[in-house]
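What follows is a structure written as structure tokens; I'll ask about it next.
The complex is shown incomplete by one protein chain, all other protein chains being positioned as in the whole.
Naming follows writing order (A, B and C), and every chain is counted from residue 1.
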Amino acid sequence: MDASWGIDFLLATIRAATPLIYCALGVLIAERVGVSYLGVEGMMLTGALTAILGTIFGGSIWAGVLITLIVGIIMGIIIAAITVYLPTDQVVVGIAFNLAALGVTSYVFRLAGNRAQEMIPMMKPLIFRFSPFEVMAFILAVFMWWFLFKTAPGLKMRSVGENAHAADAAGIDVIKVRFITLIIASVLSALGGAALTVGWVRVFTDNITLGRGFIALAAVYFGKWNPILSSIAAVIFGAGEALAFRSQALGSFLNSYYYFMLPYVLTLLVVGLTGQTKGPADVGKLYIRR
Amino acid sequence: MDSKSTIRKSKGSSFIQWIFKSEFSISILSLLISLAVLALMSLIYGADPWAVISSLFQGALRGKRSIVFTLMQMAPLILTGLAVYIPYKAGFFNIGGQGQLEIGALAAVFVTTNMKGSPFVVITVALLVSMAVGIVAVLIPLFLKVKRGANEVTTTIMMNFTCVNLVYALVTSVMKDPKAFYGATRAVPAEYQLMAFPSATGVHIGVWLAVLIALIAAWLMKNSVTGFQLKAVGYNQQAAKTAGINVGKILKGSVIAGAALAGLAGGIEVMGVTYRVAEGWALPWGFTGVSVAFLGANPLGIIPVAFILAILETGARYMQAMTGVPSAMISIMQGIPVVLFVCLNSWFMLRKLKGKN
Amino acid sequence: MTDDAILAPEILMEDIAKNFGNVHALQNVSFHLSPGEIRALVGENGAGKSTLMNILYGMYSQDSGVITIGEEKIQDRWCPNAAIAKGIGMIHQHFSLIYSHTVLENIVMPTLKWSDFKPDWKKYEEKIEGLLSEYHFDVRLKDRVENLSIGERQQVEILKALYQGAKVLILDEPTGVLTPQQAEALLGFLVDLRSKGFSVVLVTHKLNEAMQISDKITVLRGGKHISTVQTDSTTIPEIARMMVDRQMSAPVQRCQDVKCSKNVLELKNVSVENENKKIVVDNISFTIGQGEIVGIAGVAGNGQVEMAEALVGLRDLKEGSILLDGADIKGWSVEKRRSEGIGYIPEDRHENGMIGEMSIAENLILDCMKREPFSKKGVIQHKNIKDNAEKAIVDFNVKTENGSTPIKNLSGGNQQKVILARTLMETPKVIVACQPTRGLDFSATEYLRKKLVESAEKNVGVLLISSDLDELFELSDRIIVLYRGKIMGNVRRDEVDLQKLGLMMTGCGEDKISENK
Partner (left out) sequence: GCGGNNNAAKEPEQKEEDTPKTVKVGAMFSIPDPEHAGGWDRAHYKGLMMLKDEYDWEVSVAENVPYPKISETALNYLDKDYDMIIYPDNGMIESWKELSPKYPDRWMMMTSMADELPDSPKVAAFAPNFYEYGNMVGIAAAKASKTGTIGLLGGSPIPVLKSLFSGIIEGAKYVNPDAEVIVFWAGDWMDTAKHREMTLLEIQKGADVIFTVTGPAAKGVYEAAESKDAKVIGYCWDLYEDNPKAIMTSLMLDTPMMYREVAENYTNGTLEKKIYDLGSKYFKFADFRGSIPAEVEKDILETTEKFRNGEIEIPVNIHEEIMK
């Protein structure tokens, strides 16, 4: 194991972590305003597809990212309307949305025909060997931490997640805040998908996210709803994944499925050991104004 | 109070209103809309919408065999639905059904491939062990919930991935059938497979067992002290505790019962239908169970809802095979009706809440 | 805006109507508040007081009617934000605080701008310190609200409103949770505010508070405006008549001398810890005799709740023992204690007393559904439960259509009647009643007190925990004062007066008081 092995491992870790970071930030900000966002997996898949289609039919990666942003906003509006305006159970909607997204993305991908099967061009690294997606992920994490914990709007948003009624009484339009935040969360999750396809594997295949959205959920939990800690958790999970890829190169005897258990087992362990397990108090609770 | 004056259509409106308000009509409405979506998608894809939709129902309901398939698909859904429903009533959202199911199935295979004895004994032991293993899979989230107050939605999801990966790790290593082409266990020996009942139909007894369990659960929820306490704990844990109900016991009991049923679903599925556990052997029964529980709203409702979702699953596969539409439409038909139902239902609820009749 | 230029705007609410589904919470209510006025808003439970104020504050939107504030007619998009901007602040009965945030964050948060990315915490802190000294409040800004006592939390709420520049302060039943001393201080503070040019709306069930400080009293009944009268030209009985529109029963008379033949409950050297392993009940001993009502006085948070919970089995004893009818109840489950005759009326009925979604009938058997005739061999007997509910509804005069109504649809008073009915159903040996009349209007209050006295007359021992000293004086045979978990005094009611009780509640023991004399 030489230095280049280390650098490659680091690069692989960051590659695997980047989509997770975007999604984790999405889940995190949604939960911070009191909405549980299990639909992250479906949203990630949607973003993964739109980024590829946008790039192929739009002619450049940035067109793909732009389309992803637009679709993220539109889907965010739909999800927000369903989960914020209607007194639906957010968990059930999230799970059903994931199922539907799985179907719709592969349907659209099939409709898009042979051109959609093409491989898109590679992104140029921005700094060192890190792609713009990767650099942006870390900037976003720090930005979100600063935003949530150091600024006034951040405080207001956290208040909504902790006690929606109190926030309402303090003059915050809870519904509006949740609505807008869910759009942001959806855009972030969609970007997570884009980071996976456009930023990493450069193709789309059916169900390409394969549960990575849920790993992001675990990262949020692991990171105690703190953007920086959650991103670090995502990096740890990314390292786990990179290690799993390398399990054979390293001559491991362990079946690679054991490595895929890692993020979840780790998170359960941390939850069990630290006991610091409660997120924002109002997550998942409905809020209806009369 | 003169509430009646607000009703707009007065003549014969009560029946129409009932239709309009009942959950049943909402589920029909969401099914109809989903079918319209399906038709539209077929049209876009270039398939004949009518052929697609009719094959959906043919595949699930036309002829004895299709009905048998639908019934067999219904069995795990009833059980996973109950596995969500029962703990949910006590205030625990068990999304871990999938992991409990898969690991329960693996346990059933382990017992049947290693144990010798009369079929009755072996089958009973295997099903009991699958339930026990299902319970083991929920103990960590339960512990974290009770002792640490951890949100069980997330921990049970994590247990899902842990269990499923563990199952795949085992079927590709120590439990792998050396003769199998892929990672798969040995098959459940013929004498220990669930027998058909009535024998000519090909419907294995697990289906009736599942229905029976749902009926028993319905009766218990309505008429037993335990069911009463379960509801009390689910609505208001604090008050139930103050009233002398042993909240811990009820909560743990319901979670364990739920996980046992999810494990049983795995046992029944592997001993009645697939006979082996392999990589990717399972459908997302555990997740569909969440929809079943919510759409069913009570154990009696769970039976027809599981049946409808089984129709959609069985029929959609037939539809795909026969008309050549993309397999994506199968998952679309499983997601969209649920989303629609939940939305429509809460939309009507919201209108009622806001007093706009 | 300088401090001496505070002038509250004039408020005009005209023909306000509001329905919740089929419930007409408000029907064409008008409400006019002049600057620099203290207005008391009274009415029975469910009269619509909170609803009216919530509409003024923008929490609810009215179905019809017009609000004018100052010169300006309020158009749509009326919301708390706009109300705050117009100088209206509201302190809800259930506080609107974010428990995991600090006092400072709670106070400042509503005034922060969405565009403010660099809040100047130093400046805010200084400004609040100014308010603290001006109004003689005492809270530490860096504490998390979850660690504060109820009184302190209310101070935070008021500070928040003042900090936002509220000139009209609405307080919804603010004294319900306070001790008499705290309540007294609050009322004085409100009078102070008036002199500074604020106007105040005080929603209350305590008519003497209304008489004490208000300029005018507005009475609501069944969602309708009944009357608004000058305080100094009216009397409590007159207001009460307007509130209920029916004959009032005479106040409860407790016969003086109870002969205690035998102790039903005995506490010996009982100590209890709270969640943080701190001793909150410290080595207390006392007895309750048959037919005796023992009142527990004390500032909230001095161990009353923990003691009650230890009695009914919700908390373990650290030391000591409790005897019921001579039998040590150590190790008995909550359920066993209930069935052996310890009745319990919990302090917070919404949290602990009832299950809102369940019907009246079901709530009535919540603690005894395991027993016949409500269940046999684990099978619920629906018919017996229904019959039981019908009987209780008649016996306890619960206002409802039938027993299958979800209990959350009842008014607070009627909810409390159901809880009382449940407690008295099986003639307990002793009743532990925590704040049984909190938040109830006076007719419900009278009814409840009467029932408690009646039970005592039937030889039930009653432990009455209340922060309402009048209530304690009216009902108790003996009064025990708790201070920091210790008994400061255990006195016959006729041996003690309000002043002495007040002293004991602040930590002066019985002995010290007599020394001073």
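To be clear about the criterion, a residue touches a chain if its C-beta (ideal position, glycine included) is under 8 Å from a C-beta of that chain, and two chains touch if they have at least 3 such contacts.
Note that this is a predicted model, so its numbers are computed, not measured.
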Which shown chains does the chain we cannot see touch?
A, B
Of B:Y45, B:F69, B:F307 or B:F341, the one touching the omitted chain in the full complex
B:F69
Residue among B:A282, B:L295 or B:V338 touching the omitted chain:
B:A282
Absent-chain interface as seen on subunit B, which is shown:
58-59, 62-66, 69, 172, 179, 181-183, 187, 269, 273-276, 278-283, 314, 317-318, 320-322, 324, 326-328, 330
In the complete complex, which positions of subunit A touch the hidden chain?
8, 12, 15-16, 106, 109-110, 114, 117, 119, 122, 196, 200-203, 205-208, 210, 241-242, 244-246, 248-249, 253, 255-257
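The criterion applied here is as follows: only the chains that are shown with their structure count from here on.
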Touch graph of the chains shown: is it line, ring, star, complete or other?
complete
In terms of C-beta pairs in contact, which two chains are most connected?
A-B
Relative to subunit B, which chain's C-alpha centre is the most remote?
C
Centre distance in Å when subunit B and subunit C are each reduced to the mean of their C-alpha atoms
45
Between subunit A and subunit B, tell me the centre distance in angstrom, where each centre is the average of that chain's C-alpha atoms.
28
Can you tell me which residues of subunit C touch two or more of the remaining chains?
20
Multi-chain touching residues of subunit B, meaning two or more other chains, are 353
Complex interface listing, subunit B residues touching subunit C
1, 3, 222-229, 231-232, 235-236, 238-246, 352-353, 355
For the complex, give me every residue of subunit B touching subunit A.
41, 44-45, 93, 95, 140, 143-144, 148-151, 153-155, 157-159, 161-162, 165-166, 168-169, 172-173, 284, 287, 290-291, 294, 326-336, 338-339, 342-343, 345-347, 349-350, 353-354
Touching subunit B in the complex: which residues of subunit A?
36, 38, 82, 85-89, 91-93, 95-107, 109-111, 206, 211, 214-215, 217-218, 221, 255, 257-258, 260-261, 263-265, 267-268, 271-272, 275, 277-279, 283-284, 288, 290
